[in-house]
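Right, I'll just put the structure down here and ask away after.
Removed: one protein chain of the complex. Kept in place: all other protein chains.
Just so it is clear, A and B label the chains in written order, and each chain counts residues from 1 on its own.
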Amino acid sequence: MEYILKNGIVYDPANNIAGEKKDVMFKDGKIVENVSSDAKVLDVADKIVMPAGIDPHAHVAGPKLVVGRLYRPEDSRKGVTSKTDVCRSESGFSIPSCPATGYRYSRMGYGTVTEAAMPPLEAKHTHEEIMAIPNLDITPLPLFGNNWFVLQWAKEGKIDEIAAFISSWLKITKGYGIKIVNPCGTEAWGWGGNVHGIDDPVPYFDVTGREVLRALAQANEILGLPHSIHVHPNDLGHPGNFPTTVNTLDCIKDIEKKSSVRDQTIHLTHAQFHSYAGTSWRDVESGAGEVADYINKNKHVTCDIGQVTLDETTTMTADGPMEFDLHQLNGLKWANKDIELETGSGIVPFIYSGKAPVSSFQWAVGLELFLKINDPWQVCLTTDHPNAGPFIRYPRIISWLMSAERRQEMMDNNEVRVWSYKRTSLGTLDREYDFNEIATITRAAPARIYGYQDRGELTPGFNADIAVYDLNPDTIDPSKEPAAIEKAFGNAMYTIKDGQILVKDGEIVKIVPSRTLWTNVQGFEEQEKAVMEEVMPTFTRYYTVKFENYKVHDHFAPNPLVTTVQAGK
Amino acid sequence: MAYEPPVTDYDEIVENCTCAFCGCNCDDLDFLVKDGHVVGVRHACRLGASKVMEDMDQRLLVPMIRDENGDLQEVDWETALDKAAELIAGAVRPIFYGWSETSIETMKHGIRLGELVGAVLDNQATICHGPSLQAVQNAGYPVATLGEVKNRADMIVYSGSNPMNSHPRHMARYSTFPRGWFRQRGRFDRTVITMDPKYSDTAKMSDIWVGFEQNGDYGFYNAIRAALKGKEIDQDFVSGIPKEDIMELAESMKNVQFGALYFGLGLTHTLSKQRNIDMAIEMLVDLNEYTKWVLTPMRGHFNVNGFNIFMAYEMGFPYGVDFCRGYQRYMNGETNTIDLLTREECDVFMVIAADPGAHYPGGAVKRLAEIPVIQVDIHWGPSTEIADVVLPGSFIGVECAGTSYRMDGVPIYMKKAIDKPETCRDDEWIIRELHERVQKIKAEEAATASK
Partner (left out) sequence: MKTIILTLKKKSQIALEFDELIPDKVFNWDKAVFENYQVPVGNRRFPLTDYFDIEVEGSAEGPEEVKMILDGDFGRVKYIGCKMSAGEIIVNGDADLHCGAEMEGGKITVNGNAESYAGREMRGGELEIKGNTREFCGCSYIGDWRGMSGGKIILHGNAGKQLGECLSGGEIYVKGDCDILAGIHMNKGFIQIDGDVTRWPGGQMKNGNILINGKLGMLLEGLVFDEIVINPEIDGKSFSGKYIKYTGDIAVNGKGGLYLNAEKNREYL
């Protein structure tokens, strides 16, 4: 099937196209340079055309999600919709059901989403949920930062073993890259403790976050993985944590990048939660300036923000101890799941309210980071869904970034409290994002950061993943019309995925099954064999499942998109 | 117990099969297969082994329909499936119940059928750990996988649960006896406490037995929490336990390195039901201020947790999900099976991989006897006695592969080791067939209506 999107205003940052009126053509699921006269014409005259959205960090599929849904029926009840001819019924506000997740991203023009934290022992569960989410390509990142094997080898400096382990485990779990959450902290939580800063050794294993970060970063480059290490640093959410963040980014700086498909060697996730100065919630101030400064000066770093949206939401991360602290702070019901030999997680509902000083402060810190980091190729738009807010708020965040007036209005109207400008420099920042920068932080940058070679751009040969928004960039002034910006980005005029029209005028018109993106490392077979021999005795003695039953069987990923890399190349 | 010599006459061993009985989902079973039958099972407990070995005992082999005289007559698959589809399509308040002993793959078709006709989907949690889930919804859910307990725990508490009878390998393979990474002396590195009005078999081999009064669970846990907060207990006895013992217990629970609480129907089914667990969960959260504690409900079937997980990720609610208005609703007391049966609202009932005839309260079974019941199962049982259409399925984990979720949420893909009897069908196939046939009936109805 051939299509031509006619006369749209195209934003394709990877190809340096920033608001050019041009046609976009696709055939049989791929972008092409030409189509025949038989091509179906879609009139998108003067409408914004971009690659489909790519979310580099969200929690959408896996065990934590189910615990969240199970223990928050009051959240499930909030988002219930009736089934239609095309869609099944939806549920959930901050934790949507799997069908709802697919539909809601699709309506916003998104095509690819990362599931940011997959525990290897329960990877099959993540893949089951991916199968239940329609209309998206999903990239799971397995967790390694508190894995007993990794901790031991990191202590011993055995980087090659770690590399072989990662190479094996990506195949076993069908994962894309290396996710690190509160390195050493979640293992300390196995005893009810935590670590502070990157040089605090974890009990028994006696290894520090710094050592784990360096070991995994080196392993990542030895394998030449398409993505860099993806890091949720220690000390999340604590006033005075920005030095830990900067140290985390700095401690791997010397490690040489061995991949040509990306620019960074470390991706910092939900940076907002890691950018606080001060010493307590009484004297807390923004540390966004320091963090942004470091990122501006260091091209080996990329980040996503984790912007607070001022909603009642649910926090869920693999940072078990942080979640317990949060529960002690707000008294709301706490869930926890520790996973043998591997990792842990915690869940607590949270209400970010514009009436609360702390929430207002956090809201401002996120925006500060967006506005102070100069290069949009180093920044991605996320809310760490659902932690800082549900992903359906991305259009609202876009409207804030594009309108200094709106931000000021919120501060003037008491929609947020005074801490938003008294404890941060947000009140002094009048930078406004333009559509090109928005396209960068929501499409082009995430694609490059993940090393995707088939999406994020409207380059011939790439997937025909395209979004069209009902906005005329020549006539609309985003700084004056935030509501219109939010509405348009929330209801795509077209969402096209692999050349199929899935959404028209904000309504789902077609359902397609999701696909799973994972990385298959070749050329490491000998090392993998050797490392498995080392792993097996421990596995057999201390896990509670048999190794044969541990892996993710092929039928759990019936639509895989495998990226093959040659180790060491 | 008579001595039985080891089985030596077999053709092959299928290793690492998963047990299809309780929520331990032991995945280290070796099936000894001869002539297409399992003649021996290694590593399973008596419950699991007997289920696998007795697979042909009172086996349902042929579809049946109950005739006007009330007798079950054998029919072919087409007839039986058509009859079942007709009943489902015509129902105003259908319930699809069970699911806990079949695979996730089967449930995927079941939910589509439920959404299509506007049924209630429910599973054994509604008569079992439903109160646990309700408590979790109010109080939280601090859990850990079984291996965490094996490797770290130095205190195990069983409350209202008797694993020596209900989950025989729970203590042997997971919680108490194994040598864990940090507990290399196994049993000797751990203290085991049973809290149970009964002096059960588990109590007999525990270090401490706390035999509080029947129905006294809520008051007892509240007293422990009060003691944890530093209160001098006023009453001399709380729920039958002397106050000194309560204070000592609270103190010892505070001073372990890693405690694990496992609980069962003793909490879910006595007076305060979900509030017993609510209180126990909150007690555990209190304890986490001092040291590390986790809990897990002792799920009784190998896929009861699986159904709750599946329903939660598809529809946001764990069980008792009502689609009658075109969207999902969850309201305990309104959308649960037992209430719908005792209120005589349910008019067609499909049971798959469960035995309500054996497990339901009398008032509910009475209603089942009055309405059409479709049974998808592998064995004849009390439910067959009240079924009107019987569809013989296959044995997940032995004859058919499938995904299941252990009590702690770990997913396990159960293997197929032997072929099913020729006249039986896979559960997944049966439900998919029903779905397709009901779709056809609905389409025909719509076409007729629009004329």
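Going forward, a contact is a pair of C-beta atoms (placed from the backbone, for glycine too) under 8 Å apart; a residue touches a chain by one contact, two chains touch by 3 or more.
If you're wondering where the values come from, they're calculated on a predicted model, not measured in any experiment.
Across B:148, B:278, B:388 or B:408, the single residue that touches the chain missing here is B:278. When the whole complex is considered, the residue among A:51, A:73, A:190 or A:389 that touches the unshown chain is A:73. Residue in contact with the omitted chain (choice from B:18, B:106 or B:134): B:134.
Screening B:117, B:309 or B:414 against the full complex identifies B:117 as the residue touching the chain left out. Against the chain not displayed here, chain A makes contact via residues 71-75, 77, 332-333. By the touch rule set out above, chain B reaches the unshown chain at residues 91-94, 117-119, 134, 137-138, 218-219, 222-223, 225-226, 228-229, 231, 233-235, 238, 271-272, 275, 278-279, 282-283, 286, 323-325, 330-334, 343-345, 347.
Methods note: only the chains that are shown with their structure count from here on.
Against chain B, in their complex, chain A makes its touches with residues 63, 65-67, 69-73, 76-77, 79-83, 88-89, 91-92, 95-100, 121-122, 124-125, 128-129, 132, 148, 190-192, 204, 324, 327-328, 333-341, 344, 347, 541-546, 548-549, 553, 556. Looking at the complex, you find that chain B touches chain A at residues 15-16, 18, 27-28, 104, 115, 133, 136-148, 150-152, 173-174, 179-182, 257-258, 285, 288-289, 291-292, 294, 308-310, 312-318, 323, 325-330, 403, 405, 409-413.
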